[in-house]
Structures are given as C-alpha cells and as structure tokens.
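Working notes, structure below.
One protein chain is absent from this view; the other protein chains keep their places.
Chain nomenclature is as follows: A, B and C, assigned in order of appearance, with residue numbering initiated at 1 for each chain independently.
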C-alpha cells in the first residue's frame, strides 16, 4: 500500500478492522449471499443476521414496505438458531480474515445468556452485538433497550458469560439515548451500535389495511439519518466507549458525517439492498476523502465536529 | 353543494371545521403570506406560528437544512410576541370565517399562563395549541413534552386559565407517546396534535461544521411520516380525545393514511414549502377519495384501519 | 424437490442505457436494454431488480421477470401499478438504468411433458414468455391461456402465436375470447383431456394472488403438476432481508418461510401454504 495513502485501520474496543466499514445486521445475511459482488476480505467487518437460541420462523407476510427515502420491516427475526448458525453458517465465514460479529436477540434474559454461552469461545466469532432494540418482537427485543435498568441488567448478565468484545445495539425509540448508552457502558459494554430502526407504520389506503401484517415495523434508510447522526453525536459527548454509527448510510458522504459526529466505525444496512457494492464504494470513498482533505487516519476524523 | 357528495365537515373538540385540513404551525405564517395562492376560507382551520409572551429574535443562521425526503429547522421560535400578534396579525385573520388556532410556547410555565390569559376571550381566537414539543429551545419547549408529570402540570395550569378548546402538541422524541398523551388528556386537553418534529442533525463534510448553527434541529417532511402515523395509531388506541395528525403529509394519500390511523383532522406543514396549494389539493383529493370509495363522511374513515 | 436451490448463474449489477421503452397495451410497457452478462446467464422465470434512480425518494429497486433475451439484449414487460412503474414508463431511450440479475430460480421441465399449459393473468404472462419460448424450442407442445381485463390490455398473444403456442384468450368483459376468468378456461381444458390430448400435462402459472390460488386449487382437483411464479414485495432480491417470503410446507408437515427471490420465484403449487 502506497506510503502516503491514509490509514483506514480502526479499532472498536479490541476488534481490529482494516477499515471502518462493516455491514449491518440483517442486511447482509451470513456473508455468502453477496459473493458475486463483494469479496468479504475487503470489508472492515461483518455483522450477521440476528441469532436466537432456537430457530425462529419469523413474522407472516407482508414483512416490508417502502416509505419516502426509507423502508419498514417486520421480519420478526426469522433465523436458523444459534446451533445451526455455528454448524452451517459460520464455517463459510471462517474462510475470511475479517472479524465476524454475531448479533444476538431473545425474548428473555436467559435466552441471551444461553446464546452467548454457545458463541463464547467458538472459533470464528470476533464479537457479540447485543440486540436490545428489535422493534418487531412482542416481548423482549426492544423492551430491554428502552429501559435503562433492564439494559443494565441484561448487559451485565451477558457480560458475565463472555470475554468476547461486547457491543450493545441501541434503540432510537427512547426519550434520551444517552441514559441507555450510559447504562450499557456502566454494565460493561465495550462499544455501542447506534442506531437500530425507528418504530413506524404505513397503510394501504385501497384496502385500509396496514402495509405490514405486523402493523408496525422498523424504519430504516436515508430518512432516519438525521436522527441517527444526532444520537451518535449525543452519545459521543456522553460516554467514552467507541460507537459504530449506522442509519441511512448510502454513500461515502453519509459515512463521513457519522465519523465527524463521533462514530469510530460505520455499518451499512439498507444501502445493501439498493447497491450491492455499497460497502466497497463507501470504503473507496472514505480513502478518497481523507486524501483530498489531507487527513492521515480515520481516527483524526472521529468526533471532529466544529461547533 | 351537491347532495350526494360526501361531507368533509369535522369537529375537533368544539372546533367546527368545514373540512378536516388545517395548516401546521410555523409553516403557514399568519395566513396572509399565501394570499396569492390560497383563499383562507377554503381551509378547515389555520394554526399560526408559535407565539410567546414577549417577542423572540430566534436563532442565528443557518436555521434550515435539507435531508433525504425531509428538512431540519432550528428557527428558535422567532415571533412578534403575543401583544403584537393580537394587534398586528389577528385583525387580518378576523376577515375570514375559519377557526384560527394559536400555537403558544414558552420557557417557563408562567409564560404559557400569561400568553393564555392574553388570548383567552380575544375575539378571533378559536383555540389554543399548546406547544410542549419545540425541539429548538434550550429550556422549556420540548422538555415539558418528554416528561408526563411536567406535561400534566403545564396542561393543568393552562387549562385553568382558559375556556377555549385546548389542543396539546406532542413531541415524538419520547419512549412511549401514549403516556404523554394520557397525561395531557387527564389534565384536561380537548385534543392532541401529533406530531411535532423529531430531533435531528446534519453535518457539512466540507467544513466539518453542523449544517445548523444550533447543531440540532427538528426533522419534518415525508421522512417522518411512518413514525407520525404509528404514533397517531398508538394514541388513537389509548386516549379518547380527538387527534390532529401531521408529519410528512404531502398529498391526499398521505392524509387518508392519517385518517385511517385515527386522526380526526390533519395538518399540512412542510408541504406548504414545496407546493403552495398543497392544503387545497389535499382537500379536493380527500373529497374525491370519499366519493370513489362510497364513504359518506370523513368520520366514517377515522380509525377505520383493519388489523 | 424443495427448497428450490437452482444452480444460480452469476449475478451482475449493470448500468445500461435504455434502447426502447414503448407502450404495448393499455398500461403495459415493453422496455429493452443491453445487458450482455445477464442475457448470457438468464434462465426462464428469472428476474432482474431494477433501480430507477438514486435521487428518487423511492428507495427500493423494482423486480421484473426477464421477458425475452435477444443476443446481448433483454426486455421486460411491465404494467403500470404505482409510482415506480409510472416513473419507469416516463424514461426514454438513452436514459440510464441499473439492472441487477439474473435472479431467482427457474421453471423446471418434467420428462415427457405433453403438453405444457402456461396460464397468465394480466402482466403475469410476462413471467411465462421466456419459458414458453424454451419449451417450444424443445419441441414441447404448449397451450397458452391468457387472461386480461379487456381487449385493450391483452398482451403477448401475438408473441405466443409467433412461437406456435395454441392460445386461448379470456377477458373479464368478454371483449375478446372467453367472457370470464382465465381459470375457467383452464378448467374447461382439464375437463376434456382427450380433446386437448393431455398425455402428460404440466401447468405453469403467474398472475395476481387470487388467480394463482385458484389455479392451485384446480390443479389439485385434476392432479396436474403445477409450478407457480410468485410475485411478492421485495427488498434486496439477494436473499438477505427476508422480506419476500412465501409460506412453504415442510416434509415434517409444518411450514417455513422461503424467499421468493432465492428459493423462488417458482414454487411447486402443492408446496405453497395459502
């Protein structure tokens, strides 16, 4: 690599990444789906679809709907379960050098603990992302992430079960995100993923039925970027653990905004549905931006907002 | 009016409107600005820009920024103050037959009371909309709207000062909007305006400065529609007082979604900036929709979501 | 034989100039563009995922079946449904389009098939044309049942007859052919196996949800193996968002949600849980 070209290397807690761009949970499957478009080794890291203790069937259809500059989803965490994940999905991911972060979810605290125990020490798992913000579960999921006490309890419990780097994925559906962020940090989180989807809804005026069978779903995409940026910035000014910023990142410029606001890394989500090469385009773009602006490392950009 | 054509007449509390479409506070000035495009008498009602006890200069520029399918604003409630409003702005509005709803704001509870006292019994004021959700004040404003106790206190205090219909405008920047809605209803609100803007932020990556001098601002426009709809629906299923739905309504179809979700009336905001005839286009569209679907009155549409 | 993991040709995301985008029937347009890599791998029943513009407030791509492949060109035949197809119909020759594909599995041809019965409702016929052409190339006798709202919307009958498909038309208003649903025509044909020489028939159908459901019922009654091309709302079309799923029977008597974009769009009729 040319000596004067800026360094994209980043650390999130003890997770070392060759660049600060990862794929967001639930938007990149288990890595193999995009093989025709993306060499996984070029990513900073990948976060797999949310995993639960036992396989989940997911919600009935319709599960998604388009909204202005965004989309709603109510997938309901359809997933093969942690055992099948370790047995059938993880081996493929082991072929690559990038950190594999496993997003986990559950309805009860014990489920989170069980999944964590199974993943802890499993070869090929670089970190755990605790999803306390899934808006599509009727119990569990988001209900943890909107209560600072429950957040502290859950993070604490999971922390005890593993030495792996522990990321906590926060819900934006709260009055004060910094309170939840602090609770997670105090309970031993190594980093924060900000943000998950906002709870939204859409209606088919022809049938007068909800666009989603689940009625409400999680809003993602460019529409939520201003809210995500604001939360990253609020948290950056409150807690000291690293932030993985996400929410509507489609282009290089979007990603740069998140770094300036205080994110140490970013995750690309819905953009993968629109542009299968989005993460790579963004990585190239970040390098270009750093060069153009004479910034030698991504670290120098993080939290550099002039107010 | 042709006998078979559906009735658009609506009541929000004791506010009688010939149609269910009003203009949202801060997006339609004091009514005269749009005279070249809109005959005020064709509107269901108009809500004027937020008024405070004394004139406010507002925030320094930049005050607005565009975001995907949305915009941020941090105007800081620049307004002429309640006395000038009554003296200079209200007389013009008295020339029309539509209800004039006055949006009021303040930093302290006492200010809300004072403004209310001045408006109470003033000829030409049909109702008061209590803005407890302005995201651009450093004290007051939103801080009331994100705390159910403060909301109850404030609504209660203002309720004592006036017999006018009292609408409370809720902030979406909360964990559970139904808690705030219930508090407002319990304290004597006659109706709820849902929603105000979401707190957001945008960054200029060339200068690495915030797009808004105030750093954060209120997000409005189509981007927030799914969130607004969800909150209207949640509130409709919780409290029994009428709801004025708003948030990203650009077209007839958007408005219809809000009625189906449970809004008795809708307010058109940011759309006024894009299409100066938006409120009238939407009124015509609603009549058309009712006709096409054989619905005889707007009331029959309200809350008709099939789940 | 499910889940339908077809050995997928490689996927490409191409930026291409529109060569033609013409109205071919009321509310229906035929769009042609150069997509060499996609044209090369495309199998009958596969689709492309089309991005109209990055500036648009319409975030997601739109899926359309590959209607025909000619050399390095492909065409799609689309119906005006909402805002996306509306915008698409306004694009003109020379405008850019992002086309991702080929995607999904494809129709399968059982041994000694005779005849193939392709049943298309509305734009559904678009998803069957490439398959019908392949069948004819293999010398398989093919009946084409085309249903439409009215004559003005009748599609591709010419194209079908051009490849010697014995077409049966039906319109809701009776303006052409059978006055009624295409499924009624299907029943009539299955009622007279001799007349129509149904030695070893199979049904391939695509169209509105209600019609597919009716076809499934009929095919169960007459015990004719049937493949349905499903059209669900899609996000990624890459198999990761799990937004496009269809309820599919599992051997254990239960069900699972399978991805129309990956295990589908073509499913065996009897596997679908309605």
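One rule holds for everything that comes next: a contact is a pair of C-beta atoms (placed from the backbone, for glycine too) under 8 Å apart; a residue touches a chain by one contact, two chains touch by 3 or more.
Please read these numbers as outputs of a predicted model, since none were measured by experiment.
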Looking at the whole complex, which of B:69, B:116, B:193 or B:216 touches the chain that is not displayed? B:69
Out of B:221, B:245, B:262 or B:279, only one touches the absent chain, namely B:221
Consider the whole complex, including the chain that is not shown, and state which of A:23, A:46, A:69 or A:220 touches that chain. A:69
Which positions on chain B touch the chain that was left off? 26-29, 33-34, 36-37, 49, 57-58, 60-71, 73, 75, 78, 221-222, 250, 270, 272-277
On chain C, where is the contact patch with the chain that was removed from view? 55-58, 83, 87
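Simple rule for what comes next: only the chains that are shown with their structure count from here on.
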If you average the Cα atoms per chain, which one ends up farthest from chain C? B
Centroid distance [mean C-alpha coordinates] between chain C and chain B, Å: 47
Chain B touches at least 2 other chains through residues 68-69, 222
Where chain C touches two or more other chains at once, by residue number: 57
